[in-house]
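Only one protein chain is missing from this complex, and each of the others stays in its spot.
Order of writing sets the labels: A, B and C. Residues in every chain begin at 1.
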Amino acid sequence: MIPRYSRPEMVSIWTPETKFRIWFEIEAHACDALAELGVIPKEAAKKIWDLGGKAEFNVERIDEIEREVKHDVIAFLTHLAEFIGPESRFVHQGMTSSDVLDTCLNVQLVRAADLLLKDMDGLLAAIKRRAFEYKDTPTIGRSHGIHAEPTTFGIKLAQAYAEFSRCRERLVHARKEVATCAISGAVGTFANIDPRVEEHVAEKLGLEPEPVSTQVIPRDRHAMYFATLGVVASSIERLATEIRHLQRSEVLEAEEYFSEGQKGSSAMPHKRNPVLTENLTGLARLVRGMAIPAMENVALWHERDISHSSVERMIGPDATVTLDFALVRLTGVIDKLLVYPENMQKNLDKLGGLVHSQRVLLALTQKGVSREDSYRLVQRNAMPVWRGEGNFLELLKADKDVSAKLSAKELEDLFDLGYHTKHVDTIFARVFGKDAVAKG
Amino acid sequence: MIPRYSRPEMVSIWTPETKFRIWFEIEAHACDALAELGVIPKEAAKKIWDLGGKAEFNVERIDEIEREVKHDVIAFLTHLAEFIGPESRFVHQGMTSSDVLDTCLNVQLVRAADLLLKDMDGLLAAIKRRAFEYKDTPTIGRSHGIHAEPTTFGIKLAQAYAEFSRCRERLVHARKEVATCAISGAVGTFANIDPRVEEHVAEKLGLEPEPVSTQVIPRDRHAMYFATLGVVASSIERLATEIRHLQRSEVLEAEEYFSEGQKGSSAMPHKRNPVLTENLTGLARLVRGMAIPAMENVALWHERDISHSSVERMIGPDATVTLDFALVRLTGVIDKLLVYPENMQKNLDKLGGLVHSQRVLLALTQKGVSREDSYRLVQRNAMPVWRGEGNFLELLKADKDVSAKLSAKELEDLFDLGYHTKHVDTIFARVFGKDAVAKG
Amino acid sequence: MIPRYSRPEMVSIWTPETKFRIWFEIEAHACDALAELGVIPKEAAKKIWDLGGKAEFNVERIDEIEREVKHDVIAFLTHLAEFIGPESRFVHQGMTSSDVLDTCLNVQLVRAADLLLKDMDGLLAAIKRRAFEYKDTPTIGRSHGIHAEPTTFGIKLAQAYAEFSRCRERLVHARKEVATCAISGAVGTFANIDPRVEEHVAEKLGLEPEPVSTQVIPRDRHAMYFATLGVVASSIERLATEIRHLQRSEVLEAEEYFSEGQKGSSAMPHKRNPVLTENLTGLARLVRGMAIPAMENVALWHERDISHSSVERMIGPDATVTLDFALVRLTGVIDKLLVYPENMQKNLDKLGGLVHSQRVLLALTQKGVSREDSYRLVQRNAMPVWRGEGNFLELLKADKDVSAKLSAKELEDLFDLGYHTKHVDTIFARVFGKDAVAKG
Partner (left out) sequence: MIPRYSRPEMVSIWTPETKFRIWFEIEAHACDALAELGVIPKEAAKKIWDLGGKAEFNVERIDEIEREVKHDVIAFLTHLAEFIGPESRFVHQGMTSSDVLDTCLNVQLVRAADLLLKDMDGLLAAIKRRAFEYKDTPTIGRSHGIHAEPTTFGIKLAQAYAEFSRCRERLVHARKEVATCAISGAVGTFANIDPRVEEHVAEKLGLEPEPVSTQVIPRDRHAMYFATLGVVASSIERLATEIRHLQRSEVLEAEEYFSEGQKGSSAMPHKRNPVLTENLTGLARLVRGMAIPAMENVALWHERDISHSSVERMIGPDATVTLDFALVRLTGVIDKLLVYPENMQKNLDKLGGLVHSQRVLLALTQKGVSREDSYRLVQRNAMPVWRGEGNFLELLKADKDVSAKLSAKELEDLFDLGYHTKHVDTIFARVFGKDAVAKG
């Protein structure tokens, strides 16, 4: 997490101030439940809210105490006692540090997921808008980086929309994975705390009670969360890579927006580089790489050890802040993307009609030529065109074996671009819904 | 995928024979739909099923053709033509290789997921049986590898049950991610094939049509699939690690079953090693490591490239075969696990009553001692016991500050084991359902 | 490891037959040393070589025994006894299974490294040959996929040569990391076997004695080995990616060799796809992914556990076989690469002279214009050219502020391609040595 790749909304979820505020709320809600159960005085619970709810926790003071006691939750509780006075002895009754730490972490991860979902909605809206804008704009489809057959730029964006819709659904699952609360005391037996306290705190924080914890909330949940972020990052990389390809000097079908005053190169003033999408490619590598430590965190020893903690102190903020930044950056890139339909047409025409080769092949088989023979007939006319020697349609017309099966008129009809785009609306209806297409 | 870590059920999903059979079915179902749409003769579709449905595809012959044409689907279609004769020209009409390859891969991944789900059910049943067997067997709970407070061996297993129940649900999601079918032709535009063909084939194969493909089925689906296997593997590692710990010479609370004739060590005849769970630990590392290449596969170039293919040829079988083997092995380990309740009790008694320290702490605070003071009172009596110098209960009784607040009788009551296990049924009801506990 | 991506030379290193032969040699060399030390009779050592040296070990028989005793080395020794008779009791004296297994693994990894080094020499030779062939062939250099300044195709290949030379050196280090032998008995104390046995076996097998083993050879060595393979794989990916880029329809500066009879697409007969380099990209992902499990293998418990074994049974063969295949495939790609200098020139000319923009910038500053002003002067003339509106040289000549500083003649001189290639020999001398350039 470095400022350059951070947005304040996500960063604020991970500040010490936010963390201590969540800790306080967990403790105070637990006190309410304990008071209700008669374990502690109701006035104590009230006083804790009254004095702690307004308190400004002093991060430096807590750090100072921690340096002495070498335990962060004890340091916090000691600081809390400075506000609340003798009633503070009712705080944390029967609880263990993990009850606070793990429930807090999950609150933070849930909030992070909510922000990522909001980012995702913004991204989906931007993609959708541009997809409809270019729904029928012809462009060459490429496989292996080689011109294949025509498609439209809108379909490309519809693919991205469908992919990020899946990513959105995955984020919803990931959020659910970590939306649990554990207040179960040492080794998770509830020996010193009634399970109803957990239920109360969970409800107040919008979480589910963890069915069975081991003092800690089991880390398979978090592994799944971070693995999901890794998959989302990989989808970001895919769309970023597409734009990088489209901006290549030889292709130039689209470009990242280039603001006034921006400099592409300290040495070469003419350059306009796809730096944002290259940056996103790198950020994707970072987020993806964090999935492995998160999975290694699962196999804690016995009821728990603390090895996961240092990992999560880093990847908790790093993965969510980076992904949040990346989603918003990608949204901006899509939103302002400069699209060059004329260049798309120029590239489409580049291969002298070869993009229609499959259609000729199919027409020949439908005229009774075997698939093998059709393939050979097409290929022998395609290869000179590929080498820049001649026009595909003219060569086919001149080929005796071809013209024996397909008239000049029939051949010309096979070179119609509309043939390739006739199902655009079907595809858009699948991706965006029939209503959207009807309106769009 | 090596025989040592493979089960035939899963291996058979990945044989060339299975693959070619699925390819045939995709092509033949597509012919049915094409015939229904009037694109090809109905008799041709019938003949393809009649002749191909009974055919024994010759893997060696297909390989031979592929060596010439350097293209696996064309090799298969050429071989198919050898069976079917001239009607074979109607096969693969308007389709592209990826339609066959990707739909087939997803069929295989779905079958693999089904087998993994069956494995998981077996594992869950084994864990459940043993969990109820040891529901009330006291054992020490450990945090950081250090004795913490008592729990029961049944609760340990309930934790594993809850974790693998989550893993089961994740596998259901993973299966759904890849249960799609694409028959959309070159660059996915349906230019040469009607979308209804895709719908028909999907229905016949128990898949959903891919809303929008790019000639290939997008690889974020597969990344999610393999990432999920990585998380499941990590949970396997966790339970395996627990058993390895329990089998340590100094702990010996449980042991892998050791058959007659088995030799633990070529050099040391007395040894009984947790080799199965160590093996599972290694297998988990392997499956987990495959998540990264799967995520790197997402960012294919433009509409598609073929870089994902070599990755999937390896990790498709490797990850599923290894995980299948691991789940079944773990089931066997749990099923036959030798459990030693007397050793659990011995270890419980090891710390001279220190496991009750928190309860004493709480009792002191309830008598009005501040949390800080209570902590110090308990710690000063705990430390000598930790060093093996004295009995915790006796020391507490002899401590003037403690005995001023808690009578000898009160202190003795605080050392009751039942206190720690009183919520076992609550926990079991959460994990296995109330009915299971009532019956259990 | 699947046949499709395997070469027999490397596969043979990993067969059971090879493994058992190496096991035998370790045991027999150890017997020699034991006999020399007087621990066992010299005749026994001789008989072991005589009878075992010619023996054809029966893999199926050994597997059968292993199924009973569940221990591979004991199964092998039992089988060996069937050949050698009563003297077999002198075999494995004071040794432990790991002495055999780990030393054997290292012998295999060393042989694998030797083969990889041979592959690397072949690759380097191919790159060098093509580098000199195109030493002075101008081509556009690209940063961010955007045309930057001219370079030569030979320099591109010289970069690859330098990178793979470094990879070669890394492989030499990796080989050295694992070229050790441990014959130190249980927990590595030499209690039951004299350290001189280890020294003898090491010398005979071309290894160094492991200074201190823990029964096993420490796995940091193997982690470094597999991490190095991962880096080499990443360099393969880089060169493969370069070729994929060059073969793009819009670029077409080079192409993988396309044999007669090969079919690029089942649907589109005109296509010639960079399938080999795409395949290499995928193989690189696989090899790289194996670095992580290898690193996770380091932290074995205490003196050793066996969790590393299943990992190494897979990645030992998989990583080396895949990398061997990839290096040889890449060598073939480079060796037969079709290079199109005319297309390189065509692309060079594409940006209307913009590739000379930096040189104009520098000339202006040398005429006393500030860097900031020079940048602005160049950029305002570059931007129209970028949009396809005009020729850069003509615009500069027509710009009053520019022509005030640089005459038409001076400007023309700045557009000389030779300016960019004047240091090709210097670079080649650095990479290939001065002699090679003098000859070349």
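Please note the rule applied: contacts are C-beta pairs under 8 Å (C-beta built on N, C-alpha and C of every residue); 3 or more make two chains touch, one makes a residue touch a chain.
Since we're looking at a predicted model, the values are computed, not measured.
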Can you work out which residue in C:Ala148, C:Cys181, C:Ala254 or C:Leu348 touches the chain that's missing from view? C:Ala148
Given B:Gly145, B:Gly390 or B:Gly418, the correct residue touching the omitted chain is B:Gly145
Among C:His79, C:Arg175, C:His245 or C:Arg272, single out the residue that touches the unshown chain. C:His245
For the full complex, which residue in A:Ala186, A:Leu205, A:Val369 or A:Ala382 touches the chain that was left out? A:Ala186
Using the touch rule from the top, list residues of chain B that touch the missing partner. 140, 142-149, 244-245, 247-251, 263-265, 267-275, 278, 292, 296, 347, 350-351, 354, 357-358, 361, 375, 378-379, 382-383, 385-386
Hidden partner chain, residues of chain A it touches: 2, 4-5, 68-71, 73-74, 77, 92, 95-97, 185-186, 192, 244, 259, 261-268, 273, 275, 278-279, 281-283, 285-286, 288-290, 292-293, 296-297, 301, 305-311, 313-315, 318, 322
Touching the absent chain: which residues on chain C qualify? 77-78, 81, 86, 88-94, 141-145, 148-151, 155-156, 158-159, 162-163, 166-167, 170, 173, 177, 186-192, 195, 209, 211-215, 218, 220-221, 223-224, 227-228, 230-231, 233-235, 237-238, 240-242, 245, 281, 284, 288-289, 291-292, 295-296, 298-306, 358-359, 362, 365, 369-372, 419-424, 426-427, 430-431
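The criterion applied here is as follows: only the chains that are shown with their structure count from here on.
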Using CA atom averages as chain centres, what separation in Å is found between chain B and chain C? 33
Rounded to the nearest Å, the gap between Cα centres of chain A and chain B is 24
Can you list every residue of chain B that touches 2 or more other chains, as numbers and ranges? 77, 92, 186, 192, 281, 288, 292, 296, 301, 305-306
